[in-house]
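Below is one structure; the comments refer to it alone.
The chains shown are only part of the set, and none of them has been moved.
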Amino acid sequence: MKKGVMRPGHVQLRVLDLEAAVAHYRDLLGLIETDRDSQGRVYLKGWTEVDKFSVVLREADSAGMDFMAFKCVSEAVVDSLRDELAAAGYAVEEIPAGELNDCGRRVSFLAPSGHTFELFATKAQPGKWGVGKLNPEAWPRGLQGMRATRFDHCLLYGIELDKTLELFRDILGFDLAEQVVTPEGKRVAQFLTVSMKAHDIAFIEHPEPGKFHHASFYLESWGDVLRAADLISMTETSIDIGPTRHGLTHGATIYFFDPAGNRNEVFCGGDYHYPDHEPVTWEAEQLGKAIFYHDRVLNERFLGVLT
Amino acid sequence: MKKGVMRPGHVQLRVLDLEAAVAHYRDLLGLIETDRDSQGRVYLKGWTEVDKFSVVLREADSAGMDFMAFKCVSEAVVDSLRDELAAAGYAVEEIPAGELNDCGRRVSFLAPSGHTFELFATKAQPGKWGVGKLNPEAWPRGLQGMRATRFDHCLLYGIELDKTLELFRDILGFDLAEQVVTPEGKRVAQFLTVSMKAHDIAFIEHPEPGKFHHASFYLESWGDVLRAADLISMTETSIDIGPTRHGLTHGATIYFFDPAGNRNEVFCGGDYHYPDHEPVTWEAEQLGKAIFYHDRVLNERFLGVLT
Amino acid sequence: MKKGVMRPGHVQLRVLDLEAAVAHYRDLLGLIETDRDSQGRVYLKGWTEVDKFSVVLREADSAGMDFMAFKCVSEAVVDSLRDELAAAGYAVEEIPAGELNDCGRRVSFLAPSGHTFELFATKAQPGKWGVGKLNPEAWPRGLQGMRATRFDHCLLYGIELDKTLELFRDILGFDLAEQVVTPEGKRVAQFLTVSMKAHDIAFIEHPEPGKFHHASFYLESWGDVLRAADLISMTETSIDIGPTRHGLTHGATIYFFDPAGNRNEVFCGGDYHYPDHEPVTWEAEQLGKAIFYHDRVLNERFLGVLT
């Protein structure tokens, strides 16, 4: 949080069938539906998140990610980062307050990787779902499905990893926590954090810009990962891989797909990061183990990404 | 235990390099080496097993299973079952006491599936490893690797499932706990138990007799399954699949290979059985889910078996 | 199961307020309510139990246990054991089929400890709740509260432990799995099993006959034990002790109370038993550790028992 950016604030995903998607994210992942807007978009959040929403679903003709936003500690930080972005040559767009329900103005820009990001500081804050701020119970009754606790990060595929790292590190105050490097010294994956988390955003080198690999949600335990895998089968949801562990970050994970084909991850555990930690490096020759620590090979589906 | 057969007593596996195999079963699975004999065979057991050994490794030119033995409650039971086997037309061989160190006489016979089984009642019983019978601690200090608690069961591939079921059910007192049945009503997999366990021995229909799929070892928890998977990677051991869950028995599992190519399983949890339980049936059309509950497809390796 | 006794079949508990008790056993423990009878008794079972019920609640002026029953493999076994009991001098009562809904005739007798036990072989068997016998999912959707899987055992306080052991061992075919012995060699606690479980019934020496310590229910994992403890707090249920581990049997456990004051246990894990296992012995000087392995002292409440 060197520059005042706190955390992933929301991600807007395109889905093909809105109600099928809501059933997936609400009933299977266990996110809480908090609102719908006049455009027909649906807002959801994990139960531990204090802000009103962290996932926005928009019905469209193709799946993928519209944008991902980071919450800043103050509007002044948003102003300051907007000016730094503009000074660095980024075309910055201001989206007025209210374009997303109960969310303040957002500053939007296109990263060199080809993805749209936003910064904002203001969002309605109803608090954690089902537990108050006074004598809160350990967890709320009535959670559904996987009981995902929060939207955690995205993994994106795209171009220009070096310039994207400069943007996130030098302007937005992220650290490079983990990376994959080829024998020639080229960084082909970068996991960036603005907190103690092993990653708040991650990028993998890809010939096309702006591709979406997955949106990830946090679970409390490895037991919850098994439960999530069971629910994936019980609901005949398309699974990619898991339960397994990543080498990168060491989180314990499952990949699966929403009805539109957007990949989701649920995971638990993994490494923590402080600003004085040197980056962890995985050699590209070990990419299989870096991604899927147990199988030690990539499955074919891992390479599949959406616009 | 209707007829006095208690449990899987031991399995003798052929390995290509004895010391490599010992390192695998002792240091990675965490079995306890308890003896070696004049033939060069190595004896091991899980720490919770009271008998002297449950795994015997024999160096040979090809991998696979020599035989699997069941322990009976008394020598009288062994006599009685030997007579019943003989009366049913099985060629029964008596192996004298001492052929395996500290093990009494064994009665050996060839099942219709093409596998050699043994019955015995006497084996040295040093008790659980590292904890005594007096004020025993919860677990012993100094366990290695996966800390496998016991040899649990084998899965075998072979012919003549019906006749094999008759042998195990009618003569040896096992129950059919779970089965896979084709649309035509043919049973192509049968999981048999002589206890509360979901399976003490299992068979899958295969055109060749006497094939070995895996020997399985019990772990205490799903956390131990993750730890086992991590150790498989750290030791560059060949993995087959997992961590995952089976549909059949619902145990949480990993399949991997010893250095000779014998498949091992470590697993935890799963269903229990009583004699008044009707068999659980999986339809052959659901075989993928029955075997690998999360992926819901068989991997190619699952079909690989050894002589 | 040497003599054909399979498992604890049911326990009938007296409660002071029937609906409060139903809310406790159904909504907190997560048992399934399966019937009510013309006497007003309520029938429940754990979701993995195939028989129609395992817990019967009866409203009365005082809490405690009316009787505990064991299911036998056949009516012939019930006849045979009834005759053996009578021959040994026990006053045996036949309770006609239907006295408990959908349960066959029961043979009732008073053990030397002062507790009433029953034997039966016939009970309606609707199968596991929420999962069928065909392609069964890993667990059913819609479970409540602690999701207790089955009624597991009772711990009773009473007199005449030696005679009670003789009854259970010599007539009913149980094994002595674990015991607590004083320096003078007197057995003051005995844990008996008729299966692979560490105990199907347990007794602790007490100056008064026929006292009830707890009825115990099985959970799937240590994570479920934490969840159960959380639910105990969230519902303001009276807790006795835990989460902790027992030294005896090594199960991981919580003790708490139903609204009438009957103690319940939920637990997971623990040792397994085979007929050739020698009993585990705890010295009475180590009783604190034998009962509560972590605290290593008895709490005052442990000594509290009901008629």
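All chains are identified by letter, namely A, B and C, in their written order; residue positions are counted from 1 within each chain.
Going forward, a residue touches a chain if its C-beta (ideal position, glycine included) is under 8 Å from a C-beta of that chain, and two chains touch if they have at least 3 such contacts.
Since the structure is predicted, the reported quantities are computational estimates derived from the model, not experimental observations.
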| item | value |
| --- | --- |
| Copy count of the single sequence across the entire complex, 3 present | 4 |
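FYI, only the chains that are shown with their structure count from here on.
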| item | value |
| --- | --- |
| Furthest chain, CA centroid comparison against subunit A | C |
| Self-contact between copies subunit B and subunit C, residue sets same or different by half | same |
| Approximate Å spacing (C-alpha centroids) for the pair subunit A, subunit B | 44 |
| Centre-of-Cα separation between subunit C and subunit A, whole angstrom | 48 |
| Whole-Å gap between the CA centroids of subunit B and subunit C | 31 |
| Overlap residues in subunit B, where contacts from two or more other chains coincide | 222, 245, 289, 293 |
| Contact footprint of subunit B on subunit A as seen in their complex | 222-223, 226, 229-230, 232-233, 239, 242-245, 252, 254, 289, 293-296 |
| Residue numbers on subunit C that touch subunit A, as the complex places them | 137-139, 141, 221, 223, 230, 233-234 |
| Interface residues, subunit B side, partner subunit C - complex | 1-2, 6-7, 48, 50, 71, 73, 125, 127, 133-136, 138, 195-197, 220-222, 245, 247, 250, 269, 271-272, 274-283, 286, 289-290, 293 |
